[in-house]
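Take a look at the following structure, please.
Every protein chain of the complex appears in place save one, which is left out.
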Amino acid sequence: MGENYALELKQITKRFGSVLANDHVDLTLKKSEILAILGENGSGKTTLMNMIYGIYYPDEGHILVDGKEVSIRSPKDSHHLGIGMVHQHFKLVDVLTAAENIILGLPGKTMLNMKKVTAEIQALVNKYGFDIDLSQKIYEMSVSQKQTVEIVKMLYRGARILILDEPTAVLTPQEADRLFDILRNMRDDGCSIIIITHKLQEVLALSDRVAILRKGRYIDTVETAKANVQSLSEMMVGAKVDLDIDRPEPVSPQKRLEIKGLTCRDKEGIKTLDDVDLVVNSGEILGIAGISGSGQKELLEAVAGLQAAESGTILFTDADGNQKDLAKMDSVEIQELGVSLAFVPEDRIGMGLVGDMDMTDNMMLRSYHNGKGGLLDRRGPRQLATTIKDQLEIMTPSISSPVRQMSGGNVQKVLVGREIAQNPKILMVAYPTRGIDINSSHTIYKLLNEQKKHGVAVICVIEDLDVLLALCDRIAVLCGGKISGVVNGRSATKEGIGLLMTKHEKGGEQ
Amino acid sequence: MSVLIIFIQKAIVQGICILYGALGEIMTEKSGNLNLGIPGIMYMGGISGLMGAFFYEKDNPNPNALVGVLISLLCAFTVAALGGLIYSVLTITLRVNQNVTGLALTIFGTGFGNFFGGSISKLAGGVGQISVKVTGSAYTAKIPGLSKIPVLGDLLFSYGFMTYLCIIVAVLLSVFLFKTRYGLNLRAIGENPGTADAAGINVTKYKYLSTCIGAGLAGLGGLYFVMEYSGGTWTDNGFGDRGWLAVALVIFALWKPLNAIWGAFLFGALYILYLYIPGLGRSMQEVFKALPYVVTIIVLVFTSFRKKKEHQPPAGLGLPYFREER
Partner (left out) sequence: MKKEPFLKMSRREKISWQKRLMIRIAALLLSLLVCAGVIFLLVRMNPFDVYKAIWDGALGSERRIWITIRDTMILLCIAIGLAPAFKMRFWNIGAEGQILVGGACAAAAMIYAGDKMPPVLLLVVMFVCSALGGMVWGMIPAVFKAYWNTNETLFTLMLNYVAMQIVTFCIVFWENPKGSNTVGIINQSTQAGWLPELFGQKYGWNVLIVLVFTVVMFIYLKYSKHGYEISVVGESENTARYAGIRVRKVIIRTMAISGAICGIAGFVIVSGASHTISTATADGRGFTAIIVAWLSKFNTFIMLAVSFGIVFMQQGAVQIATQYGLNENASDVILGIILFFLIGAEFFINYKVERAKK
């Protein structure tokens, strides 16, 4: 017992159906410390935290708060124990004000005196130096303001243990620095903080100790002061996996796509892409880097005709040198024009595939309208499904079970397999290996390289800079909807790209 | 002048029926439950209240009006709330589709009302015409004194107590929703149950309670119709489509109880307007009767054009909520 722990987890196990999300995990959190939980996507970090917060209930194991065993069945229980959590997807009600969101669900006098409540919260806001207007409605707020509301909400509820799930994923570097200052203030004030992340630099900059999870298993907890990027990443990915991604030289690259001055706006009228210039060549892989939400999704969707461009051109040049502008067309028109464009979206089930349909039906998602008559021809798709299942070693009971029941890696193989089967001239992939095991990832990289060798222009958005630097011939960096620079994948450094990711001005080829 | 006064009086009487239903439905929909069983529930409330009073008066040689009123109120509210409970068990606990459940409840409730309404005298041993004279007169009693004031008295004070009760309920519901903690929690559930759950609100409990209490309130609308409007008698399907008008009024009022008050009077006025426009052919009268629905459609369309967040239906309306599912 000796140590004074705010929170202890012992042998926590959680299953979802047949998937083991957490496998006998142990964890300790001291009082007044910042503990980082490090792990790749799908390592079970969020599931574990959701159990501390009462969103899920563990199948096995014990949770101890201040040395006493507790049963946390709902977020209400966790509030009583002084545990607060800021989710990756904010848990805020859009049409309510910040103050209303903050007091939501709290006990107290039946009649609400918003003036008094607001004054109380304002005091807290001033104490830590947050910057929000408590009477503003949530839907009028920026992402970082919303996050602030979440943190204030937890503090107002008297949270002494605060869990933050990937808090910096949506922040600019300046906003992230401000957040870190506030977190340190809170720690010095006696709070215990858990921060979930997969960004090593942040772990080293902020935390006191680091706990590492890998594939649902607990690996180890180490003092941050004694750790470095190398040791942490080794623990995170396990036995050193040589990235070992092939990168053949491009063979006679030709200009395939030329984007000029492309600007898009979202529904709220905010610019998501701002005067983007970019050239994509056949036979090479162009990587897209950037903090999430910098316009990656919009860029790919604009090319695919799924996002209306406000201005600018997207010139497609075919092998014979004929040019067509895709900017004013939607996906149907692009297809009718005979531009063969494959797109693997970020949202696999929800955009790229229909979860309730089987492999066969998903195979024809983008080609069902081919062929005469009003009836579907399932023979071709069935054959394709069988071929893809065999070639990419997709684990599924049969090609007629719904894709929703497959694991993430297999789902992605289905999607990529289908898109490649179209023999595209341009192949766009968004986060192709997010949440996917290492073997499947390598299968995907291999497929991308094959396409490159066939002379396809490949565009891929990838978060992991190591992968980008190992796979891509050129890397374009997006920041706030602008291209802040395009670098050579063979000579660029992570630091260089990192700098560009935060540079809010237009840059060109370097 | 006097025609106008009568028109306004009649409009208010029509409106109150609908208003009870709408208030109940607002309460229910604020929790994210679209209860299309409200029309059936109003039938259930109406007949139960009538039966309560009827059996009380039948078994008592000297029935007391107050006791009769209390019994009928209690019966109407309880049975209607039970209807809400059926809906809650099916949609909240058993996670069945809300529209399907609501429609089944309307079939059941309408049948329930008409069945007992039609067989009440037979069940009582063939007493012929049902009458709840004493209780009924208490419902229709006007405010003494005040109702004698010319014009003003006719307009404001010539209604039974349930009319005033309804306005009070509307105001209280508005205060509850927008000025209390519980109301805030309830609104949050209807907008985003996941968030409310994460904030430590017992979503299931709130949904159950608001649906059952909302159903109970709507049941009082049925009781009002039977007691005050029809003076304590039952006609099969006499209640007509007022239950659906109540659902329409919720949309028209943009889910706000105070809007619903004047909305109800407007609906009531539109509902009977055809009787007061001189020279209107019978065919045109029928066109006029569709007015409340047409107006509601226009409001529905208009709010979807404007897309103002505050005027939209609760974002979680009609959607089920289960915590363990991702």
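Think of it as A and B in the order they're written, each chain with its own count starting at 1.
Everything below uses one rule, namely that a residue touches a chain if its C-beta (ideal position, glycine included) is under 8 Å from a C-beta of that chain, and two chains touch if they have at least 3 such contacts.
Since we're looking at a predicted model, the values are computed, not measured.
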Touching the absent chain when the full complex is considered, from A:R73, A:R184 or A:K453: A:R73
Hidden partner chain, touching residue among B:G153, B:G231 or B:G318: B:G318
Touch criterion as defined above, residue of A:P345, A:P432 or A:G489 at the omitted chain: A:P345
Residue among B:V79, B:L105 or B:A170 touching the omitted chain: B:L105
In chain B, positions touching the absent partner: 34, 36, 86, 89-90, 94-97, 99-101, 103-115, 117-119, 122-123, 236, 241, 244, 247-248, 251, 281-283, 286-287, 289-290, 293-294, 296-297, 300-301, 304-305, 313, 318, 324-325
Interface with the unshown chain - residue positions in chain A: 17, 57, 59, 71, 73, 77, 304, 306, 331-332, 335, 343, 345, 347, 350-357, 361, 364-366, 368-369, 374-376, 405
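In this text, only the chains that are shown with their structure count from here on.
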Residue numbers on chain B that touch chain A, as the complex places them: 179-182, 184-185, 187-188, 191-192, 194-202, 309-310, 315, 323-324, 326
Contact footprint of chain B on chain A as seen in their complex: 16, 53, 55-56, 74-76, 78-79, 85, 87, 91-96, 100, 103-112, 137, 139, 153
